[in-house]
Structure formats: structure tokens, C-alpha cells
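So the structure is just underneath, and the comments pick up after that.
One protein chain is absent from this view; the other protein chains keep their places.
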Amino acid sequence: MIRLLIEPIVRAALAEDLGRAGDITTDAVVPPDARIEAAIVPRQPGVLAGLDAALMAFELLDSSLALQRLVADGARIELGQAVARISGSAQPVLTAERTALNLLCRLSGVASATRSLADAIEGHKAKIVCTRKTTPGLRILEKEAVRLGGGANHRFGLDDAMLIKDNHVAMAGGVVPALRRAKTAAGHLVKIQIEVDTLAQLEEVLTEGSDAVLLDNMDPPTLRRAVEMVAGRAIIEASGGVTRETAPAIAATGVDLISSGGITHSAPALDLGLDIVE
Amino acid sequence: MIRLLIEPIVRAALAEDLGRAGDITTDAVVPPDARIEAAIVPRQPGVLAGLDAALMAFELLDSSLALQRLVADGARIELGQAVARISGSAQPVLTAERTALNLLCRLSGVASATRSLADAIEGHKAKIVCTRKTTPGLRILEKEAVRLGGGANHRFGLDDAMLIKDNHVAMAGGVVPALRRAKTAAGHLVKIQIEVDTLAQLEEVLTEGSDAVLLDNMDPPTLRRAVEMVAGRAIIEASGGVTRETAPAIAATGVDLISSGGITHSAPALDLGLDIVE
Amino acid sequence: MIRLLIEPIVRAALAEDLGRAGDITTDAVVPPDARIEAAIVPRQPGVLAGLDAALMAFELLDSSLALQRLVADGARIELGQAVARISGSAQPVLTAERTALNLLCRLSGVASATRSLADAIEGHKAKIVCTRKTTPGLRILEKEAVRLGGGANHRFGLDDAMLIKDNHVAMAGGVVPALRRAKTAAGHLVKIQIEVDTLAQLEEVLTEGSDAVLLDNMDPPTLRRAVEMVAGRAIIEASGGVTRETAPAIAATGVDLISSGGITHSAPALDLGLDIVE
Amino acid sequence: MIRLLIEPIVRAALAEDLGRAGDITTDAVVPPDARIEAAIVPRQPGVLAGLDAALMAFELLDSSLALQRLVADGARIELGQAVARISGSAQPVLTAERTALNLLCRLSGVASATRSLADAIEGHKAKIVCTRKTTPGLRILEKEAVRLGGGANHRFGLDDAMLIKDNHVAMAGGVVPALRRAKTAAGHLVKIQIEVDTLAQLEEVLTEGSDAVLLDNMDPPTLRRAVEMVAGRAIIEASGGVTRETAPAIAATGVDLISSGGITHSAPALDLGLDIVE
Amino acid sequence: MIRLLIEPIVRAALAEDLGRAGDITTDAVVPPDARIEAAIVPRQPGVLAGLDAALMAFELLDSSLALQRLVADGARIELGQAVARISGSAQPVLTAERTALNLLCRLSGVASATRSLADAIEGHKAKIVCTRKTTPGLRILEKEAVRLGGGANHRFGLDDAMLIKDNHVAMAGGVVPALRRAKTAAGHLVKIQIEVDTLAQLEEVLTEGSDAVLLDNMDPPTLRRAVEMVAGRAIIEASGGVTRETAPAIAATGVDLISSGGITHSAPALDLGLDIVE
Partner (left out) sequence: MIRLLIEPIVRAALAEDLGRAGDITTDAVVPPDARIEAAIVPRQPGVLAGLDAALMAFELLDSSLALQRLVADGARIELGQAVARISGSAQPVLTAERTALNLLCRLSGVASATRSLADAIEGHKAKIVCTRKTTPGLRILEKEAVRLGGGANHRFGLDDAMLIKDNHVAMAGGVVPALRRAKTAAGHLVKIQIEVDTLAQLEEVLTEGSDAVLLDNMDPPTLRRAVEMVAGRAIIEASGGVTRETAPAIAATGVDLISSGGITHSAPALDLGLDIVE
């Protein structure tokens, strides 16, 4: 991703940790001329994401550090297999360590959770997609981590596509008036998706027409019926209660997309650490 | 917490979701003069945190919205029990919804995970403490969520206390030179804590003196022995492999603090939603 | 539009004019307790746009000023017909005057240029659309001015839809490989448009499929032929050499959209001034 | 101009176009390792301005791009004569293209409009000067473009000189009290100019004394009479209704400066494009 | 002064003191519902400046605090005479106290130092002026404090007038070429001042002409001779070694301005404190 988009996030993360006075422990304890050779090493297997952002934390503190990528973002990584090496002045390496790892562990956690779900539905045409339930401030990095984990991205925000949710439908007085207003306002490069909760609603939507539909909390038999009704006239996304266990049955219904908020909002961090290399 | 400290985070979260053009769906579908009465409702039990930040998202979009807190941060909440009500113009309510919930669900997740761990060691003197393994950009909110969940806060950053980690010890050539350098540099209101991995190291530390020690990855028998060795001369924190299952045995050893990165970096979001109230 | 999106632009505009020391003329010459009743009055007819931004300049300098809208954005305005009244302390009114008018005159200029072009093709189904050739820093306001002038918006930026231009086609080795790569990468709510310069290229595009096509610099007979070829399978945008004179013939070919960079990058400012009201 | 002053403008312009996700078309369609050799080429003759800012857009996206200036800012340029070459990685070149051209075309438009007016009064002592009717956010760049087009700069903002306008005079109760208050408050390096609408007012001003006078909307005979009255005691600026057609007669009256808002607020963009070089 | 110009300074000052976690002492020790009635009271006599900025610190923390000005900026204040009262919630008052006082004491120190120097030359026509030797970040507030202390302002920065210093003269090859280049480049509202170190240089300057001269480090007899040479053709500023003791003799030479860096860069803070009122 373009450095210009990531750098403000990494700078803010460093600033939050440095506070006013910087790393008072390292400044006191580690000699200014000490050198270090360190490696970032997974403590558990998973999928790597966020290495650019993590290494930028070191670089922003000291542009003379040597940074070496050993594994590409998106790769499956194994316990103990170093993903990057950092060498140079010891002080900035230790000062940036936590900021770098906080970014890397969270983003690799998102990629790993996505990968796990994507693997569960392998062989089906459906793709895992994310939602806007991302960590405030980290959306573009988490969206990228989803792609690196084998998922696809949904909207990036409120302004790049129309997604008519249940509350919008309620305020508009039904799916048909909601869709009509949306179409009138939408620019020619704006797609429209609408949430439907029942097959009756779906019927209305299909008559009116929509680029995509979001089938929320339907069980597999209902989803299957919906897929038949749509018959290729709209992209179909299924959401609600998606786990590694439930995903295969959902995928088997023939939907195009299975969305999960959990891959971003509840993915446990992937454990990676910084080791000094002898 | 002081509004001045939270507002930039909420503004940035809104900006990230609004993008350039704002909420094109709501602008198109919901009439500008439509009114809404909505409630924030838990979809699962837990501990509430982040309500100030969440409500600020609504207020920043439209200062004329009526915002009513029904439950205080830190309270245990039950499925279906509304925690706040928002009423007024429908457009800003729907536009702010996701930003508000992203903040609220994550922070309540942190509080709930902390509460769960704190409950597990009830009856022991030990307290659960957090680490610096927080979400980049959200540290002060997550630290508060830990307190609301019954935990205590560790350092807020690199500059408000000295924590000498294993890598610092390695670069300094041992715990004793590390501690001596730290004491020389530390201001009179700066406390010093040092990580020790063995009882032999602990012995050295106790001879040299330190405000607190961090015992990393020791099993309960070793921790118990360490507690005896320290004999009140330092605050004792145990870390490593802390879960609801392992925490009681660790607490039973008599340590003062049990730290967990997981309560911040891997807490699943607590599910809360926005419901339109009839 | 949401205040949160406009306010930073107006603050920056004020800051640019105030410099370090503020309005040294007004501070010296106008008594602090002087009151003023002023009106914003067009010096030429046109279409109003930017009144929110303009009035915000006054409000940000002094929130106690009384601001009264007399005409809504988007309305046609006549020479001498006041569009807003400002009353209160004279100093902030005179200090904000130029910033407010700079915003208002430019945005009304964009709306008026759009209206003029839109009027020229009235009766045809084609709509006037803008481009990304907007003033750096003012895009969202200029996009809104286009809508207020009767036009429609194209993409807001590089990230909300795919527009494959001639240079992309050249780098990809043709329209077909370009379209295939685009479709593989595009999220399910991302539309794709491609520029074609010849009917042969258009044929290829139609075979491969694309949400929209941009026919650049084609004369009306060629455009008409293109419309027949497309036969409703894609949205058709015509661009190049669009003026009040050429637009009707282009619209008569049956294209859906006629795009003009000139309505944003070369629209002369609409002349409005601030008059003291007796 | 000092890079520190321009860079924030260019960064903001890029950010506005990149949005959250960056250039999704280029990322999808153009291979990451593709190289490009491109040239910026005028599509019409004019005066070049803004090349520093335009090239900075490319450099900020990718500092490894080779940027070669072929023409200096301020030069007259001809259709088809390349003004700069950019070579290197194709993705950042295409991503920065529109931001770079938006800056370059607007600023060259300002320079060209100024040049056109300056040429019209060649042979007279009068100089063309700009006003504060500039594009919000771009003032320093537009002021420089005016100089590059052969014009001179008026005030940069409200704080670097005193310009007493008609509204100030009205609030102060006449030109004499206005001037007296201004002189009392002005620092010793602050010049004072005052707008006069009649020769009677001018008489009063000359008696009281002022560094400069602004004669607004006077016809050439009146201007000529004013020049005689001033007799070198103040710098004389004429404003109002200045066009290529009216300027020579105004200049012939012997005024020192002829100011035009139109050279900044209504200059059509000069058309330049980015061509791939074989 | 305009609030918009001061607020960023006060916000930054508060942020610097609050750090990440805010005022942990007050939050712990003072009950949230405690009320306070406090007064800002001088511990020594002097001239008040900065009360707007100081009170803004309280207001930004809690807009419900009641703030009452008892003395106007610029007034002479006596030991023990309250200058403002603050009442309301105790926590924000104690949290903002130091930030408010840091601003108030420094700015009152500047005003008091200026007043002291201005009093020393009372009866002479000369005025005390400040320089650009101000505290980084506080220039506009310190410039205002100088005015409040009875001084006048010099340039606010590098861009609002030309001051040709000795180093410029050296690089230009003498005062005459320096002045000629300056006049060619200066806009019609830009004044020019030049530093001269000898009467021979002054002679050259007077022949060439300059709005003002800066006579650096000349003794009173030389200054007197210079005043005679200038004979009203330029404003005369004397600088160098200006103290309460030397100023009267300098003023007696007939110079117009006596500049002092010390009134901003070395003014001791005026001691004011916050007292709880019974």
C-alpha cells in the first residue's frame, strides 16, 4: 500500500507510546553506541500481515537501521521462522519494538482469522468478505490484512457504495422506496446493495432491482431458496453467525459472499516477538 | 476521562468512516426531516465501557441529538437491556451508528475480558493489570476499559516509568548493571521494575533493590518460591500464559499483580447494536 | 453536507487570510463595539452554491453573529437579490468577508457553469457530470456545487470506483487484459468504467463487459454509432470538447453522461459582494 | 519558494484524491514492476507556473522517480513542447498524475491570465497586481503564479498591510478618521492604503496622507484627474472592470498599479497533460 | 485578539501537560462533585497580559466553569489584587491551573518588562519596540503583551516587511545594492528597513532611500549625529544594549524607536497564583 497512507498511522502509534519523554528505560539502560541484531519471530503459526507498517516504526525512529524482509505479507508463517531482521543501533530498535509488534500482531491476527474462515469454505465459489466493524483508526490496514488472509473487501466507508441496512429500510418505509431513492441519488459508478431479512422482502427487491443483496441471519435452507430466487440477477452476500463451523454449510448454498465482522473486531492477535540474534 | 483527550480519537474514527462524501446511503434514503428514537442494546452479557466515546460520535455529527445514558460505564450489562437512548434527527444517528458501536463494542470487550479474569481470582489479593499491548491509537480508552473491568493499569507508555525487559538486561550485561544505570537516570518520581526469568536473577535484583519485579513465565511453585524470597521488598508481577484457567493458581502464589496482554490485544468485541425504538 | 466535512476547509481558509496577526485594518479602524447589518448580494445572475461554507466563516470568527439564509443553495439568483443577512459585531463581519466571498463566489461559479451546460441539453436524457479536475482542497465542495447546478457527480477520488484511462490500457497491454485485471481485483460494490478511443476498442470492451464506458473525443456521428453498439449493455459517458455549443449535439446521440472538466477547473467566479444595509 | 511552505498543500491534495484505499484502478491494472517514461505536455500555449508543486506530487508518492524539468516556471510554453519528464515505476506516476496536473493547470492558468493582462499594458509604467480573491488554500501558490506571469503581488493576507476598504470607511465615519486610527495603530513597517470612490474623498485622503490609494471603479478621465491630484504623493492603484480590453486605457492614465481579481478567481485552467513517451 | 488565533496555542499547552492519562492526582484525590471558588492573584506588582489565553485553558477543560475578569489586560496590578475568578467543578480548575498560570505569568512578565522600559523613556517621543526574538510558538501572544505593556510591535515574521540585516548587506555587497534589490522585489505595501553600523553607511542609505533605518550598537553621541543626518527622511530605530539604565540617554537622542529583544526573550515571569477563595 502507498506509504503516504500508512505513515500517519505508524507515526501516531509511536507518538502514543513515546509520550513526552520517550523511552526512559532504554535511554538509561542501553548504551547509545550499542548495536543489536534482532529478528521478528512468530510464537505461533498463522498468516503474516502488517510487515510494512511494523518495519516503518523502526525506520521512523532511525532511518539508518538495516531492515530485511524474510517473508512476504500474506504468507503462512510457522513458529520460530523469522519474518524480518533488524540490525543497527540498539536504542531505536528497543524503543520501536512494542509499537511495531502491536501493529504486526493485530494485523497478522486479522489475516489469520480470515485465512481460517477462507480455508473452511475452500472448494466453494463463495468468498469471505469483511465489514466496517474494524478498529477505529486502522481500517485501511485491517482491510489489507483481510485480503492477505484470502478474503475480499466490502465497502471501505460510508461514501464508496450504498448499503441500505434494515434501519434505512425502516426509515424509508420499505425496500422499494428505499431502493428508488438510492437509485435516484447514486452516481453512475456507485453500486447499491440492500439488506433483506425475509424472502418476501427479497422478492420485492428483485422486482425493483439491486446490484447486490445482503441476506442477514438466514439459515442454509432459506439461503438456498434465496439463491434460486435471485438466479444470478444480483450478487448475494450472507451474514450473521458466521464461524468456521457454520461457514461450510452457508457456502454450500451457493451464495457469492459470506461476511464476517469477527475477522476484524474479534480476531485474537497473532503472537510474534522480537528476539536478539546471537 | 477528560473530553479533550477522547475527542480527537472519535473525530478521527468518524472521519475514517465518512471519507470524502459522507454517508451517501443515508443521505439518499432517509428523509432529512425524519426523526428517530433509538437505543443501544447489548446482544450478549458483559461489562460496559466506552459509552462516553460512543455517544460523542453522535454528538459530533449533530449537537442537537438528545443522548441519555441508562447504564454507567463499568456496570455489568445483560442481553437486551438498553444502555443508552438517542433521539432526534434520523440521518446523523444512522451515520454515526457504526463508529459509535465500533468504539463501544471493542472497549466493552476489553472490560468484559478483564472482568472475567478478575472474577477468576476473586478472593486473592492479586490484581489483574494490563500491558502496553494495546490497539495503536486507542491506548487511553483501552486502559480505562481495563479499570472499568476491575483491572489496574500498568505503564501508559515508554515514558512514565521504567520497565527493564529481558532485551534491556541483555544489552546492559546483566540485571545489576541495568538496575544501577536505571537508578542513576531516574527522576525521583520514577519507579523501576525489572523482568527476571530465574530465581538466581531475582536474587541479584533483590540485593540491588527495585521497586517492582516482573516474573515472566514462571510456574506456580517457582512463583511461590519467588514470593517468599521477595518477602515484601518489591511489588511482584507475574506474566505469561495467563488465562481464566491458569490465573487462580498464579494468584494463589501470593503475587501482587497478574498481567495479561490478551485482555487488550485479543479480547473479542462485545456485541451491542442500535435498535429503533417503536 | 455534514458540517464535520466542511469545517476544516473553512478554518484553513480563514487561517490563510488571518496570518499571524489577524485583520490589522479592521482592528485599527472599526470600533470594537460597532454593530453592522450586512447582506450578501449577487452582482450578476447565476446559481447559488456554498452558502453553508460562507456563513461558517462568519460563525467561526464570532458565534454570536446572527446569520440568516434568504435563498437556498441551488437556487437561481438575480442581480441585487440578497442571499443572506449577517448582523452583529462589525469587526468579525469585515474580517471574515473575503474568506466567505472567496468560497461563495467560486462555488457559485461552479454551480452556474454546470447549470448553463445542463440547460443547454435540457430535453435529452443525458446528464452533465464532473471530473476529478477540481481545485486541490475543495473537491467535496465543488462536487456539491455541481449537483446544485443540475449536474451529477463522477468519482470523488481514486478509491471509490475504477476508471481505466488510456494510460492504464497502454500499461496493461489492451482493454481486455486491463478489464480482466480490474474485475479480479474489484470488490463486489466497485464499478468499473473504461475509456475507449475507437469503435474497435469499444467492440472489445463490450465483449469483455464493463459497467460503463468513457468515449473520449468522438464526434457525434461516431458517438451515435457507439450508442447503437452498446445497446444498453453499459452506461455511456462522452467527454472531450464539451461546451454550451457542442453539448446539444453530443446529447442528441443518446449518451447517458456528458462530462466536463471545465465546470470545475475553469468556471469563472460568480460575483457576489457584501453590502452594508442601511 | 521554500519547500516547507508548499509541501503541506501538495500532501493535502494527494490525500484528497487517494482517499482511504488509494488508486484502486492503477493497483489492479498496472503491474507493480511496470516502468514508464512520461512527459508533461501543454495542449495550448501559455505561461508555466506550479511545476515545483506538480513534481512534488510525484516525488511524495515515490522518491525514486526521476524528475526532469525542461522548462522553467514563468516561461511561455507552446503546444506540444514538453515541460518536464518523469520516469520510473509506472504505478506512482499514474496515481499522482491528476493531482500534479490539477495544480499545474490551475497555476499556469493564473500565470497565463496575468501575462495576457500584463502584455496588454506593455509600454506603460503600470503593473498588474493581484488581490486577496484567491482560491482558498492555494494563496501562496497563486501569488507566485501572478509574479511568474509578470504581475506583482498585493497583500498576502489581512495582517501584512492595512487596506482600508469602503466598508471600513463607512464604519469609521469617513476617510479621515479611518486614516487617523490606522496610523495610530500601525507599526512602523506597516503601510496603509485606502480605497476612495470619489475625487472629493481623494482630496481628503491626500490632505491626511496615505502610502497608497485604491481608486475603485473610476473611468479613465477621472483616473487621469486623480493622478494629477496625487502628484506623486501616494502610490495609485486602479481597480474595477479590468479586462484586456479596458486595461490599456486605464494604464494610459498614469496609475501605478492595476489590480484584477479575475486573474486569480476566474482564470481558466491552462490545459496540460501527461503523455507516455515511446 | 481573535479566539481562532489563540485557541491552538492553549490547546497545545494543555495537551502537553495532560499527556496521555490526564491529571491523575486530581482525578484520584478531588471528588468529582467537589465545587471550587478560586481567584487568580498576583504575588508581585506588574502589568497584566494573557488573561484571555489563561481563562481559555479553564474553559477548554470545562465549558461550564464560570469565568469572571476583574482586571483588563494591560492594567497595572498590585500584589494581592485578584485579576479573575473561576468557580465551578473543582477538578477541571485544578487540572488547568498550571497551564493557565504558565501562559499568564510569562505574558505578564513580557508586558511588565516592556512597561518598565517604556516608563524609563516617558516624555521622549521614542517608543519601545520588540523584535523577532520571541519564544517559539508564542509570538502572537508575546507581541500583544508588548503592546499591552506600552510598547509597539516590529515585524511579526519574515514575510510582512523587509529588514535588511548586516548579514544580508554582506551577501549583497553593500547597502546600496541591497536596497536596490529590495526595492525591485518589494510589493507596493511592503516597507523596507536597513541596518547600518556606521555613519558612512547611513550616508549611503540616505542617498539611496529607505523607509526606516536600524542603528545598531551606536553610542548616544553617534545616534544624535545620525538623527541629524536623517533629518526626517526615514524612521530611526536604535538597538543594542538597551536597558532601563541606558534607555533614557538613547531616547534623548531623538530616535523614533528603541528596540529590545530582552523584553521578550529574557523577561522574568510575573508571579501570579491560584488561590482558593473561602
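Per-chain numbering from 1; labels A, B, C, D and E assigned in written order.
Criterion: contacts are C-beta pairs under 8 Å (C-beta built on N, C-alpha and C of every residue); 3 or more make two chains touch, one makes a residue touch a chain.
Remember, predicted model here, so these are calculated numbers, not experimental data.
Counting contacts over the entire complex, the absent chain touches A, B, C, D, E.
One of E:A90, E:V196 or E:V255 touches the chain omitted from the figure, and that residue is E:A90. Of E:A172, E:L206 or E:A252, it is E:A172 that touches the chain left out of the display. In the full complex, chain C touches the hidden chain at residues 16, 19-20. Not every partner is drawn; the one left out touches chain D at residues 1-2, 4-5, 139-140, 143, 156-157, 160. Where chain E meets the omitted chain, the residues involved are 9, 12-13, 16-31, 34, 36, 90, 94-95, 97-99, 101-103, 105-106, 109, 132-139, 156-160, 162-165, 167-168, 170-172, 178, 181-182, 184-186, 190, 261-262, 265-266, 268-269, 274, 276.
As a working rule, only the chains that are shown with their structure count from here on.
Both chain A and chain C are touched by B, D, E.
Against reference pair A-C, the listed pairs A-E, D-E or C-E yield one interface repeat, D-E (criterion: more than half of contact pairs the same by residue number).
Chain B and chain E have Cα centroids lying 45 Å from one another. Centre-to-centre spacing of chain B and chain D amounts to 52 Å, using the average Cα coordinate of each chain.
Among all residues of chain A, those that touch two or more other chains are 16, 19-20, 139, 156-157, 159-161, 163, 190.
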